[in-house]
Each structure stands twice: as C-alpha cells, then as structure tokens.
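One protein chain is absent from this view; the other protein chains keep their places.
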Amino acid sequence: MQKITREQLIDKAVALLADGTVSCVLGWSKGEFDYDVTPAMFNNEEELKANFVFNDFCGVNFSKYLVAKTQKCEGKILVFLKPCDTYSFNQLLTEHRFDREKVYAVGIPCEGMADIAKVKEICGDGISSIAFEGEKMAVTTLYEDAPVMLAANDVLAERCINCKSKKCVAFDELMGDEGNVIDSNRFDEVEKLEAMTPDERFAFWQNELSRCIRCNACRDACPACTCEKCVFDNPNSGVENKSPANSFEEKMFHIIRAFHVAGRCTDCGECSRVCPQNIPLHLLNRKFIKDMNEFYGEYQAGAEVGSRAPLVNYTTEDLEPGEVFDRRDTDA
Amino acid sequence: MQRVGVFVCWCGSNIAGTVDVEAVSEALKSEPGVVFSTNYQYMCSQAGQDMIIDAVKEHNLTGIVVCSCSPRMHEATFRKTAAAAGLNPYMVEIANIREQCSWVHKDMLTGTEKAIILGKAAVAKVNLNTPLTPGESPVTKRALVIGGGIAGIQTALDIADAGFPVDIVEKKPTIGGKMAQLDKTFPTLDCAACILTPKMVDVAQNDKIRIFSYSEVSEIKGFVGNFDVTIKKNARFVNEDICTGCGACVDKCPMKKIPNEFNLGMDNRKAIYIPFAQAVPKVATIDPNACNMLKNGKCGLCAKVCTAGAIDYTQKDEFIEEKYGAIVVATGFNPISMDKFDEFAYNQSKDVITSLEFERLTNAAGPTAGKLLRPSDGKHPHTIVFVQCVGSRCDACAEKGKEYCSKICCMYTAKHAMLTRDKYPDTEVYVFYIDVRTPGKNFDEFYRRAVEEYGVKYIKGMVGKVTPEGDVLKVQASDLIANKQLRIDADLVVLAAAIEPDKSARPLATMLTASMDTNDFFTEAHPKLRPVESPTAGVFLSGTCQGPKDIPETVSQAGAASSKVIGLLAKDKLTGNPCVASSNELMCNGCSSCEKVCPYGAITYSDKEFRMPDRTTKVRRIAVVNPAVCQGCGACTVACPSGAMDLNGFANSQIMAEVDAICK
Amino acid sequence: MRKCSLDKINLVFAEIAKNAALYLPVDQNDGSAAYKKWEEGTVWSNALNTVRSPKDFFFPQTEDLMAFKVEGKNIEVMDTRSESEDFVVFGVRACDVKSFDILDRVFLTEPVDSFYGSRRQHGIIISLACTRPSETCFCKTFGIDPSEPAGDISAWKTETEIFFLANTEKGEELLNKLSALTEECDDSAVNAQKEKITAIMDKLPLKELKTDAFGGGKTNELFDAPEWAELSQSCLGCGTCTFVCPTCQCYDIKDFNTGNGVIRYRCWDSCMYSDFTKMAHGNNRLTQKERFRQRFMHKLVYFPENNDGEFSCVGCGRCLAKCPISMNIVKVMKKIGGNKSE
Partner (left out) sequence: MQVNEYKPLIVAFCCNWCSYAGADLAGNNRLNYPAEVKIIRVPCSCRVNPMFILRAFQRGADGVIICGCHPGDCHYTSGNYYTRRRMAALFSMLDYLGIEKERTRVEWVSAAEGAKFAATMNDFVEKVVALGENKRLEDLRCKK
C-alpha cells in the first residue's frame, strides 16, 4: 500500500496553487470503480477534493502528458512523479520534448502499483469495491459476502515486482523519503528466453505477437514514443499499417517500435501495462537494455538529463555484431 | 510519373560476353515508368552519350538508367550527359552490370537474370529520384591559423604567399612555439633559432598576416567558407602599436623573481617581460599576477621609464570578431607532466630534467648561456643518463603516460647525447631505450654516428629508479641484452618525456565540432587520403595537434594544409554535394538524436512556431541541416526515430524501392 | 429445449466440427480467453468473455478484397474471396450476439457488403447465457438480457448440464444433428438460472445507467457540450477501445504492393487515430477532442438517429476493462448525460 496519502498530495497541491507556484495540477481522477483511475488536470481545491485520488492503481506514467500539456497550460503545471516516472521525465528533457520551466515536479515515493488483472485472478470478476486497510486491500465482489483480504505483494504489477529504482531522479520538491536505486531481477525473464533454443523462442514470440491487434496502445502510452508523426502512421515511411495484416507485420511493428526506443526506454513498463492482449512487450525493451548494458556498459536512460544513449554513441573498441553470438555461445 | 530511358551498355564484350544485353533492354522495357530502352556497344563513348541525349529529347525522358560499369567509374560521365541533354544530373542511376555481374558470373543465363534485376532496382530508384541542386555558399577569403609555432607560422606564410590574408592566434606573448626553445635540430644540427627566427620576422613583416598574440579563440560559429570567430585578446597592459620593444621597462622592473616560462623556470624574469630577444611581436607584456602596480597600485616604474608611453594599466581584454573561410588548427604539443613518475626523482632533484629543459641548458640564449651546467650547483656534469620513453609507449601504465610512441624522442636524445660528447668529451653519456626508432632521411646514420663516432653508450633497458644521494644521482637500471642490473652514479639525468596535445585543443575541438581521438589528437578526415583535413569541412590540421611529428614533417604538413586552404579560398563559391540530409520539420521532434551522431556538426536546432489543428500555435524545436557542412553519410537518418531526417539521393523510399525490386 | 451433460460437451463439439469449423472461447496462457478453432483436446474456457469480440468472424480485422497481378505493363484482377466456409461460433454472450444486429444494420443495408453478408450466411451462432457478470457489464442499459441470449441457438450452462434452444432454421438444423447427444427437456432449470442472473443484474454497479440523454436528434444539444474537452483531455488516441469493441465497424481500404502485384484489403480503422478518414484535403477531425467526441456521438447519437433509435453499444464492458487510461463510454454518458444517465 502507498505510504503517501491522497490527503497529503491534495494539501501539497492546494498549497502550491494557493501561493501561485503552479496554475494547475496533473493528477489522478477517480473512476466508476475503485481501480479505474484516469489522469486529469485539476484547477482548484474544489476539483481536487472532489475527484483527486491516489492509491495502488495510479500506475499511469504522467511524464508523457507533459509534452502536450506544457504547450497548452498557462503557468506551471504541478505534476506528481513516482520514481519510475522521473526517469521518463529526464529522458524527455534530454530530448527537449517539453519546457522544464513550465513544470513543477513533486517526487513522491511509490510502494509499487497493483495489477487489477491479478486482483481479479484471485478474487474473481464482479468487483464491487476495493478498500485499502493498512497494509491490506479488501476486495468485495458481487459473488462473495465477505471481502477478500489481499497483501500488496500478491497483486503487485510485474513492473513493480521488478522495480529498478525507488529513487526520484528529477524533482523540484520531494515528498517522503528519498529512495534508492535497487537491485532487481528484471532481466530474469529475458535470460530465460535467451536460454531457449531459437525454435522455442520463435514459438514463444509467435504466440505472443500473434495476439497483437495493433491498437497502438503500447506506442501511444510509451513516454519515449513522442514522435510528432510515428513512422507507422506515415504513409510515406514504407512501414505504415493499421492492422497486423500478417505475422510479418506484427514482428515488424514490435521490432521497430522497440528499436526506436532502444537506449531511450527507461523501462517504465507502460507498454505491457496497457496492452489489452497482455503481450509482454517489456521483454523486448528489456532485451535491448540488457544487451546494451552488457555490450557497452551499464546505461540507464533518464538517470540524468543529457546523457548520451548507447546507440548514438560508440567507442572504437566496441564488439562486432558477430561477436554478440560468439560471446553467448561460449558462455553457454 | 517519371519517363525513364534505359541504356544497356555492352562494354564491348566485357558485359555482352556474359549478359544478353538485348534481353536486358527488352525486359526493362516493361518496367513501370520505362518508355524507352536500348543497348549499345559503348554507352560512355561520344556516340553512346549522344544516343542518350537524343533519346531524352525524342522521348521526353525525365530519368535515365544506364546499365553499365560501376557508378564509381562513369556516374559522373553520365550525369554530365544528362545535364547536356537538359536533365538534372541527379536524375541518373547506374545499374552496375559489369563489375558486379558480367565479370563475376560466368554463365550467360545467370548473368542476364541478375543484370535484369539490377536494372529493375535502378529503374525503381530513378522513379523516385528528384532533381537535386547543389547548394552554393560564398567563401570568406581569409584564413585563421590557431597556434603560432612552426606549424602555424609555415601555414600562415604559405597561405599569405598565395595572396590570402591570414590571422594567427597565439596564446603566448610571442609566436615561435616549441621550436623557439630548441637549441639544435636533428639530423643536420643547424641551430633552431637560425632557421626559425627569420620565418618569424617574415610573418611580422608580411602585410597579409596579422598576429593576435597573447590571445585565444573564444567562440566559433558558422561552417566551411563562413566561420564567425571571436578572438579574445588578453590584456597585456602594453599598447602593442606603440611599444618599441626597447626593454627599458624590463630593466627597471623591481619584480625580479618570476620563474621564466621560456626557460622552463630554470631562471627568472621580471613582472614586465619580453619572452626572448627575437620575440614576435617584440613588445613587452605585464604579468598581472606578478605586477605590483596591477595588484595594489604601488609601483608604476615601467610607465615612468617608457618614453613611448605604451604602458596602459587599465587595458582590458578585448574581443574581436572576424569572418574566416578556413581554419587551420596548429595547437601543438607539450611534454607531459613528470609528477606521476616518482621513480625518476624529477621532483626531488633539480638535476633530473626533461629533454626540453636540457635544450634550454645547452642553448646559448638559455639560463646558462649555453654551458652545460647542473641546475643544482652549476658544476659540469661528468656522467649523464638519458632515459627514453618516459611516459611513451606506456601500455601498462596508461594512467601515468601515453600508449603511443612520441616519435621525436629517439632522435633528439641521440642529438643531445652526440652534442654533449662533442662539446664535453670527458662526459660519460648513457642512453637507456626500449627500441631506437630512426625511420627518416639520414636519421639512422645520425644515430649510428652518435654510437660509433661519439661513443654514446646505448643500453637496451629501462631505468627502474633514480635516487638522489648527496650530489650524486644513483641510477638503477637493467641491461636487457647483457641481462644484468646496472648501477650508475650520474650527475645529470635527462628524461625524454612523452608529448601530448596542448590542453587548449579539447575545448577548441568542441567549438569546431572537429573530432578527436582518445588521446586528444585531432582526427583526420581520412587517415591515409585526407591527412591534413579534419572531418569538419573547412577545418585543417597542421603539426603536432594531429599526432607527434618532428620539424620537417610538421613543416610539410603545414605546407599541405596551406595548399588545401588556398584551394578552398581560391573559390568564390562553394558548391556542395546535393546528396545531403534534410529534415522534414513537420515530423521532427527536435530530440537531438541526429545531432549526436553527426560527425560534422552539420545539425543545429531552432525553435519554430507551428499552427496547430485547433488553431493555436505551438513552438517546437526542429533540426536544421546545414547543407554546406553535411557530407551525406546518413547516420542521422537512422538515429531519427520519426523518419523526419532523410538523405537526398539515398532516400528511405528509394532504398526500399531497390530492396523491393531486388526481392521481387 | 434440449440438454446434455457437460461430460459429453466434447462429443457435441466434435459433432459440430464434423461439418463446419467450430470456434469457441479458449483460455490463453496470459489468463485471458480468445476464440480458437476447436480441435480434439481443445478446452472450452470458463471466462466471462473474450478480449476480442466475435465480430472478427463476420468482419475480420484484415480481409483481402481483391488483388491485381502485374506482369510487365499488364494488370490482371484476381478474385481473392475466401468467405465461403461454414462455421459455428460457440459461446457468444448476449451482448455480443446483439452486436451482430448492429453490424447487420451497417453492412446488410443497401449497398450490402457482400463479404460480411456471405460470412453471416455461412456462420451459425450458438450463444451462451451469462452466469457471473462483471462489474463492468452494463448490457441492461441497452435492453439486453444476459440470461436470454439470442443467436441461432441459445445455450445455458449449469454446473452439470448445458441446455440448447434453437431460434432459427439454421439453429434447428444444427440442433437436429446433435439429437443423438442431447435429450429433450423442459425449461425449469433454465428458468431457475435466469432468476439467479436477474438477481445479480440488480446488484451490478452500473445497473442504473440510462440512455435518456442520448439518441437521435440530440446532435445540436450535445455536440458542443463543454465536457468533451475534459473527458478527452487524457485520451492517448490509441485504438484499444475501438478494436475490442464488438460494434465498432469502421474500416480503411488499403493497397499492399507485393512486388508482383497489389493486394487490396480492408482493415479495421479507429476514429481515435489521427489519420482516420484522412482525405486529399486533410483531416475532418483535427484534434483528439473531436476524434474522441466522434466515437461517442456516433454510438450514442448519430447511430440511433439513422437506425430506429438503436444505440451502437451493447454494454459488454470491454472498453472499461481495456482503456489504458480508464476513460470509457460509461464515464462519457454520466458526464455528458448528467442526471439523465443516473
């Protein structure tokens, strides 16, 4: 469960609105149920008190919204950034995608966000309410009289289980304790795939990617995908398409998507979160991250502003493309 | 839709021997856009070219495909042909059916099939060609030489000789550089000053050359032919135009204990000084850190004695903006610091010196008036140990020294050893070396003379430790050939310190967007074929800023660099290669990925206002390619995630069309 | 009404699959269900519904319309039609069955979409009554009774048995083929189940959602509602809602150059996309607000206006579950419709 509370965040937002530091607030707005939270702009205390929420379902990465919102908003925007959002924030600044001066960033701690699918896996469908009680989540359904008590860890989203950092790397102000970059096992799944035979890997990805419906949610939610015009929407690019017309198109889309964000992807996990077909897209991004760490030294996109991503950098001693496999084959 | 003409060349039997040219021209007739297709014995001949010109006129062709030899051979020819026919020269594509088809495949069927496919690819590409016009930019007919050592001096003189104005920016109060500090030069043993100072005078007297001494380059903008440079002229508190260099001020200056940089601190100078007698410009300079008048307003003697009234304590740094067409980097070198080489006791004993200090000790204008005397007690040294490769070829000790060979040390050490034995035959001279490298005209002969005629004791091995004991330096070394340890009591130890690029080079490279290697030497545009040009157009390299060099090499490179500069400045306009990158501003994100991979610094950013669909406006950062600087490699096009960046002549759509045609 | 024990369900599937391809919801390894072709060993999913709607069977995401073979400068038109296979879709929920009526209104009115029509002719729908609706279900809002699903055959599943009732000739015919595996029965068990479902429907959180504020003729009233800006402010412009929607029917027709010719195909399009209905002059709807509004105005106002008051939403709840930022038609109806929606 989150240590920082909705009330603390509202107080902060109200204070910053009151003293004129910011003119609006980018925050989470409550939904129909207790988990369907929508990002929204709040302009005053009244709106905040009525609709602002903060709970274990506030997973949306706000950084990307700043690209559009800073252009539209008069004055500064207050944005609450979870540690993983701050990496995206920095990466976007590295790419000059928004004006830093137009944002007042408040770093907030995050205890990991819940995955509603996991909640439903345990409690079943038909959720009528989710209440947060101390360290537990009480889930009531239409079909059981007593609520099911869930521990946060039972329903933690994959990206949060493999959280890479609890440290806010960008902020004007930090609420709560300063976290640390943590050791995660985020590459375990990638390693598992690497250990498979090519046939097994092909079968795995064929199965996963064949589910793609080309809704572009992965791209549109991705804070690295902020292109004014995506190559996949541009009829002149030669790769434009609106549908996964066949298995090649699926692979093409996902390879190029991952390649375009390689070195820029902060591993925030939004792509996998939003995929309606539960394709583990983060495993593509993480493969690039893992490879580049191994080939060219550790690099975390967004850890600081202005860093040079591995694919726009080089050393004269880099390994050869063929050596990628020699290395692996000798390791095995 | 393009109207394409296809011309298949037989190249005598070179192509026609393995490719059915008739079948190729026939097959290509039915390709989209093709309205005319033929074949001929020699397309490159006058008759062949006339055939193309006639066909263009007769069939209103808008694009031409020539199936012939490599484009590296005749692309230029056929572009000229197209121009003669009134077409844009870039509406030509070549299908290489000789080098990459008829010459490598033996079978007629195979050769013909492949030739058709290559032809189809060329047709597919030319269908997407657009007329390209090379950009033109004017050339400012003035060159800037950064650095006033022998490299800069020679470059400036050569450029000026061709009639172009040149400015030299030198950060020291005088030009001359390292060569001015040397005594004799190998392998001819003529005196450095005797050959350098006349050149310095030439520079001073040349009305095409301006010297900005005691100055630095503070900003560089622009591109080849059109650089805007800001030069910071440091305040020297002496009006250069008035100062006669009489030296009266220097005589009267009470501040006497300032270490003299020119003699590497082995003697002292005044707070107001002229570095050496032949300095150019020969004007005094006040050291603001030493001058009492500048520090606390108490003194003013120099102003009193200056009859010319040149002293100006209120002088300020001055910024001069000037336009240049070309920039030559001649920032030179320095010996590396000996601080990390404790084993040689450089910091413990005054009698352990570097080779450059040795030059000053043997120089008639040096601190000892040319007598070889120990810095510690002024006595004649009787045993001298020279240590080579101090910090050079340092594989294991990369953090202390350099991995590369400093190139000049073998020869100057041989010179030092020989001259010592010549002047002071009673002196024992040892030289410790890893290898003696003497590739150069008369170099090995010179070294052999040192050993054979002058009895210099060359020992293969390194000195492990130098320990000062009383007035003796205990030298511990190994003789690798005799395989034994040696102990020598030396009076003087001379270290051949590695050389490194001057510290000013790195920030300068950033300003120039010129690339450097990991050792901070400037990189050439091509290591073999364009060794005096930087990859950044309009930036040239002279002397040791590019790599270790001796004087003759430096002078020849200076000459080469100047001829490149002259070649550039001789043009009134620069015609660019039109196959350059260009960014579609509607799609550009301004993310800077392209800029990061551009080897030429051809990409800059500007903020542009766009009208948005909802009728608001939005200011967006967009990339702008300078076509005069871009060389057309295409690195940016792949770095660009949105595909906003594309390359003229090799557009994404064109290459994909070729792929499609080949894979049909 | 006929019934059969669930133990024998695979025999029923095998029997159906003898004459036609049989598709039914199957659990995938990611935990969700999807329609898969039945073959020996395929296990029927217990999930409430599939992520993708069954509209794919009649209106596939991608469908080749025709092809052109290019040789030299000759172009030959090729027939690529392939929608002549008989098939049965099993386990379609009431909401999704209703979606076919909505699609029919689009594709089967003149000019008839022969691709869709042909697939409709060749397909038999066996629906399935819901037993455990989700909190995201609001089919009732659109007059759909999940206990009374339509289709060629309606089915009800209890703990141990499955009940079938043929509604059409096609259904009757198919049910007859299953006579050896099924037995005639009365509707008491089914009625009991219906009652249970109705009771649950009354507990659903969205049970009060009303369409009163919407329908034909409301364009002027709603088009410029200030709420659209707020509702659309965080829309990412992805196509998730439209692609999981059983009633979204917009498509684009595109040409694919194969190198040897051209395949002309159609594929789903999304009104949320910036290049949706892009024409030579540019786009109709330039901002995400306009695109967002289009989707909901179409479902709630324009469609009923042209289709006898029929809304083009069936309340299946897929968009509620899948929108990356949890914006959806329910929130739109409540905000735009105000107290008329409660």
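For clarity, chains are labelled A, B and C in written order, and residue numbers in each chain start from 1.
We adopt the following convention: a contact is a pair of C-beta atoms (placed from the backbone, for glycine too) under 8 Å apart; a residue touches a chain by one contact, two chains touch by 3 or more.
Here the structure is a predicted model, which means the values were calculated and not measured.
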| item | value |
| --- | --- |
| Neighbouring displayed chains - absent chain, whole complex | A, B, C |
| Given B:Ile320, B:Ala365 or B:Ala635, the one touching the chain that is not displayed | B:Ala635 |
| Contact with the hidden chain (one of B:Lys57, B:Arg72 or B:Lys484) | B:Arg72 |
| Residues from chain B at the interface with the omitted partner, ascending | 70-73, 96, 98-101, 103-106, 110-111, 113-114, 117-118, 121, 515, 523, 525-527, 535, 579, 597, 599, 631-635, 637-639, 647, 650, 652, 655-656, 658-660, 662-664 |
| Interface with the unshown chain - residue positions in chain A | 190, 193-194, 198-206, 231, 237-239, 245-246, 248-249, 251-252, 255-256, 258-259, 262, 284, 287-288, 291-292, 295-296, 310-316, 318-325 |
| Residues from chain C at the interface with the omitted partner, ascending | 67, 256, 258-261, 263 |
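Keep in mind that, in the parts below, only the chains that are shown with their structure count from here on.
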| item | value |
| --- | --- |
| Most distant chain from chain C, judged by the mean position of its C-alpha atoms | B |
| Innermost chain by mean C-alpha position | A |
| CA centroid of chain A to CA centroid of chain C, Å | 30 |
| Overlap residues in chain A, where contacts from two or more other chains coincide | none |
| Touch list for chain A against partner chain C, complex | 31-33, 36-41, 60, 65, 117, 121, 124-128, 142-143, 207, 211, 213-217, 219-221, 233, 235, 241-246, 270, 273-274, 276-279 |
| List of chain B residues in touch with chain A within their complex | 518, 586-593, 596-597, 605, 616, 618-621, 639, 641-644, 652-653, 656 |
| Touching residues on chain C, where the partner in the complex is chain B | 71-73, 257, 259-260, 283, 286-287, 289 |
